[in-house]
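The complex appears here without one of its protein chains, the remainder shown in place.
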Amino acid sequence: MYNRPLSGTIKHLTLDSALLKGNPLGDPHIRTFPVYLPPGYDDSDQRYPVIYALAGFTGTGLNMTGFAVWEESLPEQVDDLIAGSGCPPVIVVMPDCFTRLGGSQYVNSTATGPYEDYLTDEVITFVDGELRTLTERERRGIIGKSSGGYGALTLVMKHPGLFAAAACHSGDLYFEYAYLRDFPKAVDALNQYGGVEGLLKEFAGATKKGLLIPALNIIAMAAAYSPEGNQPRLPFELPAGELVPEVWERWLAHDPVRMVEQEPFAEALRGLKLLYLDAGDRDEYALHLGARIFIERLKALDIPYHYEEYSDGHFGINYRYKVSLEMVAKALG
Amino acid sequence: MYNRPLSGTIKHLTLDSALLKGNPLGDPHIRTFPVYLPPGYDDSDQRYPVIYALAGFTGTGLNMTGFAVWEESLPEQVDDLIAGSGCPPVIVVMPDCFTRLGGSQYVNSTATGPYEDYLTDEVITFVDGELRTLTERERRGIIGKSSGGYGALTLVMKHPGLFAAAACHSGDLYFEYAYLRDFPKAVDALNQYGGVEGLLKEFAGATKKGLLIPALNIIAMAAAYSPEGNQPRLPFELPAGELVPEVWERWLAHDPVRMVEQEPFAEALRGLKLLYLDAGDRDEYALHLGARIFIERLKALDIPYHYEEYSDGHFGINYRYKVSLEMVAKALG
Amino acid sequence: MYNRPLSGTIKHLTLDSALLKGNPLGDPHIRTFPVYLPPGYDDSDQRYPVIYALAGFTGTGLNMTGFAVWEESLPEQVDDLIAGSGCPPVIVVMPDCFTRLGGSQYVNSTATGPYEDYLTDEVITFVDGELRTLTERERRGIIGKSSGGYGALTLVMKHPGLFAAAACHSGDLYFEYAYLRDFPKAVDALNQYGGVEGLLKEFAGATKKGLLIPALNIIAMAAAYSPEGNQPRLPFELPAGELVPEVWERWLAHDPVRMVEQEPFAEALRGLKLLYLDAGDRDEYALHLGARIFIERLKALDIPYHYEEYSDGHFGINYRYKVSLEMVAKALG
Partner (left out) sequence: MYNRPLSGTIKHLTLDSALLKGNPLGDPHIRTFPVYLPPGYDDSDQRYPVIYALAGFTGTGLNMTGFAVWEESLPEQVDDLIAGSGCPPVIVVMPDCFTRLGGSQYVNSTATGPYEDYLTDEVITFVDGELRTLTERERRGIIGKSSGGYGALTLVMKHPGLFAAAACHSGDLYFEYAYLRDFPKAVDALNQYGGVEGLLKEFAGATKKGLLIPALNIIAMAAAYSPEGNQPRLPFELPAGELVPEVWERWLAHDPVRMVEQEPFAEALRGLKLLYLDAGDRDEYALHLGARIFIERLKALDIPYHYEEYSDGHFGINYRYKVSLEMVAKALG
């Protein structure tokens, strides 16, 4: 029937962040997030490799531990892998970099907060202090899906000293296809509700939020990629929706497909023990094309990688963690 | 941003069931399910009214405690109500009557197991022994959504001595509209996979289970409403799909719209302190029509009720618990 | 590129009907409908077999001659078959039995008009007078799709002396699956617009009529199958939507699956030179199941038939005429 109980355990850590205090969105600076501890953790002094697992847009670490019949959560997947043969025991940290816009893209932004610093500085230091992690770079990995995959991929580019392995599932790549398609929907919704403030207010009060997600997504990306002071600068003008090229260029500068063309970022990827990517071959945001375009860059730059394309779309693909978790755990083990 | 921490607490109870031992589907007889305890529970000797909350098809009690940004879980809703003014503190029990077919409809069946007895006998006795519940009928309520609403409604009809208040959200009512529409899809899927066994095998192995849910639903309902020995008797013949009237009649005998025409069941409903029903006015299974047809029976039989019809469909309607939880808690308080 | 010009010709006939004069819906009694004449018709005195082609719901004969790039219209199909080898030349008549409710189901009804008589009496007599048809029953066939398939199938049952071959594409069969599914949508729309009159008024004025088609369809079927005087009697009560069994039984009496159990109708089908049926294997109205259930009746009653099930749904299947037209033409030739 449904899933067997965990052999390991889930523990919740609470971090009072100095960096997030006073963030412009008024989001909490005290955050509780789950960590998975492998079986035997409590009965030994052993130290373990650690994998940071980053949630996608509209999600946070807490979502990853939810129960669903017939579907293994991320902790259940890693637990099952460890219970089998061959996958070394690891700690998995599911941090909280959520914002009330739906996410932070794991970047520092004057419009949301210093989430990149929060994760790479405060969270890692805190976790290494609270848990028996192996603290060397060679024993630390990072994975994620969708915006979490984007986070994993860009953080290993920007912080080569921190992570030795990365997995990017259906990550935000090639923004021309990934984001541009939703601009008209966002324009219509923003016009309907009177701009960013109006839409956020509508969203907060809506019983059914789903229809507003495309617009919220564009606001969140603008807050991450093109902030102006403490506000998102939209990449188009209202009400007609015409693109503003200089703002759009700021977005594109955050596209891993462009970032990797900067040699320090390429060098960072070359230094990984494992760079894993995958995507469903009918991803609704064309992220399989994004992945292929990125792979072509990797080839041209002599960057090793492992890429899998499988038959599916962008949603309901949590089961893919099981592939990356094992590979990353082995790379770190 | 997202939800505040609970003032109350969630505790998990584990019950080793004598009744479910050896059930025909081989489902676990030892089950862990969550209960919500109101703020102050641990610091006093107070006893509290108790509400049983029944999950819908493909769900179980554990699903009700999952975290979602921007959406209050059932425990969060009741916690918020109690924190406000006017809603008396209650215990909420979220039992597990799941089966590997997706659910039990909370009935006894030779094809699934004695889930009605399990809930009304074992679970209640166990809960009353483990927790400081008020154990009189006047202090016990039952609610649910979809198949859980069906369960709540039929259990108060069949067990008038156990519950004093009930809430049925979008419950399975008027089977002609609720189920018949999915028979052709089920016929096609059953033909494709070689009957019940083949479909269940396909389902077990499928990465994407969603497309098979309509067929699974029909199998589960057949197991609940028209078992033959330890097997579900389908209400149609394969491969053509023609209805088998005598089997379909067995289903209809379980339809609350028909059940209520039996005076003992009507009398049971008359004895409730609260009978709450609601439905979205564009329910994909026409359960708003089912509710209206049921209400017409209630009127004719002089059975008091409270009915609300709101603008929504069948999915994403967890927010409606907040309406019923307060009314039921007050009725019991 | 697109289709070659016809070798035959399309001619329009206009019939002033005595039977339709004063029909209760106020629909025209003078109607113009197209006929296809095979190549060489004008240069000879030859007489030809004739096939009556019946339009589906919301369609009429005139729709069958419309031009579409990349798709052969019915006249283009028969023209192409005749141009090839093996298909004998035939006349095809595309009559107009439309009503302002969307169709007549080719039955006599006090709520719409005597469309069955109109077609089998007036139209055939008129056509045989205007065109050089072969007028013996052995040289007359009838085909149709959806409601037109229903018409073809029921008219050969009821008028064994008129037609010697019939083809029913995705015809309305097994009403429990074909119609019942749309009752809730119809109930909602009828409630929204204030009943039959209100809905018809809304429909008449609507720029986008598509959303109202399911309700219109149910009204039209009620007008055909369960008229009361000059009004359709709906098979459910408003506003709740509960079925009215005695009205629903009147519908079922028109279901070919039931009709065929009457020996005169079975005998009529046994007397056909060809009884062709087909359906797409994912028909949205489950008409493939309807066809299979009907076929089982045919087998039990020793009625010969030719059945094909192909990979498609209910819409965009005009290309299937090409299969039946050739078989029917040969049976008549």
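Lettered A, B and C in written order, each chain numbered from 1.
To be clear about the criterion, contacts are C-beta pairs under 8 Å (C-beta built on N, C-alpha and C of every residue); 3 or more make two chains touch, one makes a residue touch a chain.
In this text the structure is predicted, and so the values were computed from the model without any measurement.
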Study note, to complete from the structure: Displayed chains that the missing one touches are A, C
Exercise for review: Kindly state which of the options A:Arg4, A:Arg181 or A:Lys201 is in contact with the chain not pictured.
Suggested key: A:Arg181
Point to revise | Touching residues (missing chain, whole complex) on chain A | key: 174, 176-177, 180-181, 183-184, 187-188, 239-243, 281-282, 286, 289, 292-293, 295-296
Point to revise | Where the missing chain touches chain C, by residue | key: 1-2, 5, 25-28, 32, 58-60, 62-63, 65-70, 98-100, 102, 207-210, 312, 316, 319
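Keep this in mind: only the chains that are shown with their structure count from here on.
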**Study point:** Whole-Å gap between the CA centroids of chain B and chain C
**Key:** 45
Practice item. Express in whole angstrom the distance between the two chain centres, defined as the mean CA positions of chain A and chain B. Key: 36
